[in-house]
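Apart from one protein chain that is not included, each protein chain of the complex appears where it belongs.
Up next, chain A:
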Amino acid sequence: MKTKISLLSAAILSATLTMMPATSHAAIPQTVNGQSMPSLAPMLERTTPAVVSVAVSGTHVSKQRVPDVFRYFFGPNAPQEQVREKPFRGLGSGVIIDAKEGYIVTNNHVIEGADDIKIGLHDGREVDAKLIGADADSDIALLQIKAKNLTEIKSSNSDQLRVGDFTVAIGNPFGLGQTVTSGIVSALGRSGLGIEMLENFIQTDAAINSGNSGGALVNLNGELIGINTAIVGPNGGNVGIGFAIPANMVHNLIDQIIEHGEVRRGVLGISGRDLDNQLAEAFGLDTQHGGFVNEVMPDSAAEKGGIKAGDIITSINGRKIKTFQELRAKIATLGAGAKVTLGFIRDGDEETTKVTLGEANQNKEATAGAVHRMLAGASLENTKQGVKISAVAQGSPAAQNGLLEGDIIVGVNRTKVKNLKTLKKILKDQSGTAALKIRRGESQLYLVLR
């Protein structure tokens, strides 16, 4: 009995003793980096010097045909066109991504048509900038300035962003001067907005307004995650829906601009659509996200990689994609020659393949010239009826031979042409003259290539 009581009191004593330091442990406040009040100020002190204002000026030139009545009065030497010049000024933001080289990234729409671009640095300096290159479809432009003591911004891997991560937008809204706003990632991979040709936006609720364009969207470490580009606002102002071009996409484009002075768009060589409910049901799939492949172009990167019509592309380099537009934007901005791992579903099985992206446009014309020297200058496209001429360069051999845009080559001599592959094959064996059977609108005609 006594032993029991003594053990009990021992237990109480030890419990009392151990409780005391335990409570003092709990009293220590949980702090982040030794700061009890969270503030973005320390991060911003490092980051904001890398965000600049971009002031542009230039003239919009609009041409107007002089009415015939005036030409009658002024005689045959009167100008056919009247040129109107309207001076304009614009203001936006930019981000220094390479302090040594003086590279500044901004939106194409900020500097489009400008004759003069001036950069306002955070420390008050004003420097003239040179345009290195721009890409209208993705709305990215690269400028260069010559200045010392610049601050650059590091980029984070924007593929690792998650919905709900904090964001901070830095820019120059309404020309007010540098402004910082905060929010979170509202959505990722946003496309189909019709703002740009190639869309794969980060959506954020950090306030973005006119003049923020080209400015930085950063994370809490002060690393660049995107270039602020556009908003949805029924009255032109911010309603908490802003869009930024992801940093990874920006870097893919910038690298190409630095290397080639332009963006060499990568091409996979497929056409397709979003995977939706009905398609998923028809193919008996669990997933509802991905790009459905309608058609694979002959000799394209996709065909070489073994992609077939009916496949559903679900990931690029291990990152899941939701829509066909997202796939398109990612491929196009990766650049020609890039090696890409595609994840796809075929017959319910998940597979991957490695492809090397082809190059847009040039590829097509090169093909046309290679098919037959008299076809040089035409862009060829496979369609159901045959090989379509999607464009003809002025004064090119193709144009001189009478080919028009929209013509469809359905046959050569007496052989039917199904696609580029068969056309190539037939013309290869045909050393001399070839008669192309062409469908132009409702009618059919023969054109003779010499």
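By our rule, contacts are C-beta pairs under 8 Å (C-beta built on N, C-alpha and C of every residue); 3 or more make two chains touch, one makes a residue touch a chain; residues count from 1.
What we mean here is this: contacts and distances are computed from a predicted model.
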UniProt lists the protein of the undisplayed chain, choosing from "Molybdopterin-synthase adenylyltransferase", "Outer membrane-stress sensor serine endopeptidase DegS", "Fe-S cluster assembly protein SufD" or "Hydrogenase-4 component E", as "Outer membrane-stress sensor serine endopeptidase DegS"
From A:Pro42, A:Gly113 or A:Gly237, the answer for touching the chain not displayed is A:Gly237
Across A:Ile184, A:Ala360 or A:Val410, the one contacting the chain not displayed is A:Ile184
Touch assignment to the omitted chain, from A:Gln288, A:Thr356, A:Thr383 or A:Gln400, lands on A:Gln288
Touch assignment to the omitted chain, from A:Asp165, A:Glu223, A:Asp255 or A:Glu351, lands on A:Asp165
Missing-chain contacts on chain A, rising order, are 2, 5-7, 9-15, 17-18, 21-22, 25, 32, 162-166, 183-187, 190, 193, 203, 205, 220, 232-235, 237, 239-241, 275-277, 280, 287-289
